[in-house]
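I have placed the structure first, in the form of structure tokens, so that the comments after it can refer back to it.
Shown here: the complex without one of its protein chains, the others still in place.
We just call them A and B in the order they show up, numbering each chain from 1.
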Amino acid sequence: MIPEPVLRIEHLAKTFTLHTQGGVRLPVFTEISFTVSPGECVVLTGPSGSGKSTLLRSLYANYLPDAGRVSVRHRDSWVDMVSAEPRQVLAVRRETMGYVSQFLRVIPRVPTLDIVAEPLLAQGVAQDAATVRAKELLARLALPERLWSVPPATFSGGEQQRVNIARSFARSYPVLLLDEPTASLDATNRETVVSLIAEAREAGAAIVAICHDAPVRNAIATRLFDVTEFRAAA
Amino acid sequence: MTDPILAAEGVTKLYSSGRVGCRDVSFSLYQGEVLGIVGESGSGKTTLLNCLSAKLEPTAGTIRFATRTRGLTDIFGLSEPERRLLMRTDWGIVHQNPRDGLRMNISGGGNVGERLMAVGARHYGNIRAEALDWLSRVEIADNRVDDKPQSFSGGMQQRLQIARILVSKPRLVFMDEPTGGLDVSVQARLLDLLRGLVRSLGLAAVVVTHDLAVVRLLADRLMVMKDGEVVESGLTDQVLDDPHHPYTQLLVSAVLQV
Partner (left out) sequence: MSGNGVEKPAYNFAYLDEQTKRMIRRVLLKAVAIPGYQVPFGGREMPLPYGWGTGGIQVTAAILGRDDILKVIDQGADDTTNAVNIRRFFAVTADVATTEDTAEASIIQTRHRIPEEPLREDQILVYQVPIPEPLRKLEPREVECRKMHGYAEYGLMQVKLYEDIARFGDISVTYDYPVMTNGRYVTAPSPIPKFDNPKMHNMAALQLFGAGREKRIYAMPPYTAVKSLDFDDYPFRRQEWNEVCGLCGADDSFLDEVILDDQGGHMFVCSDSDYCGKRRAAGHVGPLAREAAEAGYGVKGHD
């Protein structure tokens, strides 16, 4: 018995218009509709360039679709990420929807531990408890302790990725969007991340992920969604 | 749904020569939000900021601020003493050049304490203690409290300006190119400080800048201006990562990647 969806995507369409290149239009997808319920992990499939990343970013409101709705269950009501006010989108991102991208946007001078603890603090968790949880995750992801008090600007790709993951899994988001969560990680760390994702899924998170690595995909997915079926005509 | 703290409707500033300062700008700003206004020279962003901060009266449109006692009120409907009081207490303006926002011949402590004394603080010890507290929050060493800003570095002057404003616990802060003219490393420190203070104090802020890195870091939402008009607006990361308007796309693509 699948519980009620917490994420509803309806008739989503996205086309890029590149004015700097003479107005060239790049259609990506059209009429995408699906739902995600707690405990599900939908992995988007399709070759490179088919719009998986674009779709994921559109769910997070990082990209703005041309049509359609992305409804998220936020605090007993529904918020449409496409049409919501910026402060509503930010509220959803703070409390309800987490996003793990391949790149860590680096804020100068903030140490790793604080970056990971921040979502907890924003939630109202006490500083001590937040720090403990942050350390837990960083240890689990095998990030060397000597790096915890250092800002991640000089870290390797894999190290930055682990900071990203720790930050997104520090609190339990009802909805999680994962863009290649295990890219740039070695086998051990990949295993750890797979466990984290599985734990989150078991705890009731609704997850949408992009994952090229077949074993990882198989380990986390409850369902696959092929984006190429929704290719938009040029 | 709560009221916005600042509501601009159709703000327009035209000059008698026919030049357009800004035209038909509307937005609502809520407590805790940081609005970035970006554009190149001549975009009208500074004119808009001056209208919003009551330095310039617009030709048309209204700007309403949520005063503590009367709710949303047209700022140009206030009397001059009321407006002056607002600018010393509930508002703060961080000028691009810190010399415009500081008294250069008064000590650092005096600069920070002035707003307190202006609203009736009369206990020297308390005033000094609060000044010292704020100086440490903006990372200025205690032993500089009696030094005049003339002897401070540019970054330090800018941080002193910020302390001077925040001491009166304003709810709305206007910033005009807050990192303009500072060395890159100094900019990073200042931006980080601003980011932290804005978050921890729950300030609403309007930040005008031509530097996209500044808005990326500080602003929740963005308005892009060109030739006096707002060509695109929305969530900061959305406007910068998925620009729709041709000018915005040009602006974003023109930024040098380091």
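Please note the rule applied: a contact is a pair of C-beta atoms (placed from the backbone, for glycine too) under 8 Å apart; a residue touches a chain by one contact, two chains touch by 3 or more.
Here the structure is a predicted model, which is why all the values come from computation and not from measurement.
Just so you know, the chain we are not showing touches B across the whole complex. Residue B:D146 is the one among B:D100, B:D133, B:D146 or B:D183 that touches the chain missing from this view. Of the candidate positions B:I127, B:I140 or B:L251, contact with the hidden chain is made by B:I127.
Across the entire complex, the residue among B:A60, B:M104, B:A118 or B:A141 in touch with the chain not shown is B:A118. For chain B, the list of residues touching the undisplayed chain reads 80-81, 84, 88, 103, 106-107, 109-110, 113-115, 117-119, 121-125, 127-128, 145-146.
We take it that only the chains that are shown with their structure count from here on.
Across the complex, chain A is touched by residues 30, 32-33, 188-189, 191-192, 195, 216-217, 220-221, 234-238, 241-242, 244-246, 249-250, 253 of chain B. Chain contact summary for the complex, chain A toward chain B: residues 17-20, 57, 61-64, 86-87, 89-90, 105, 107-110.
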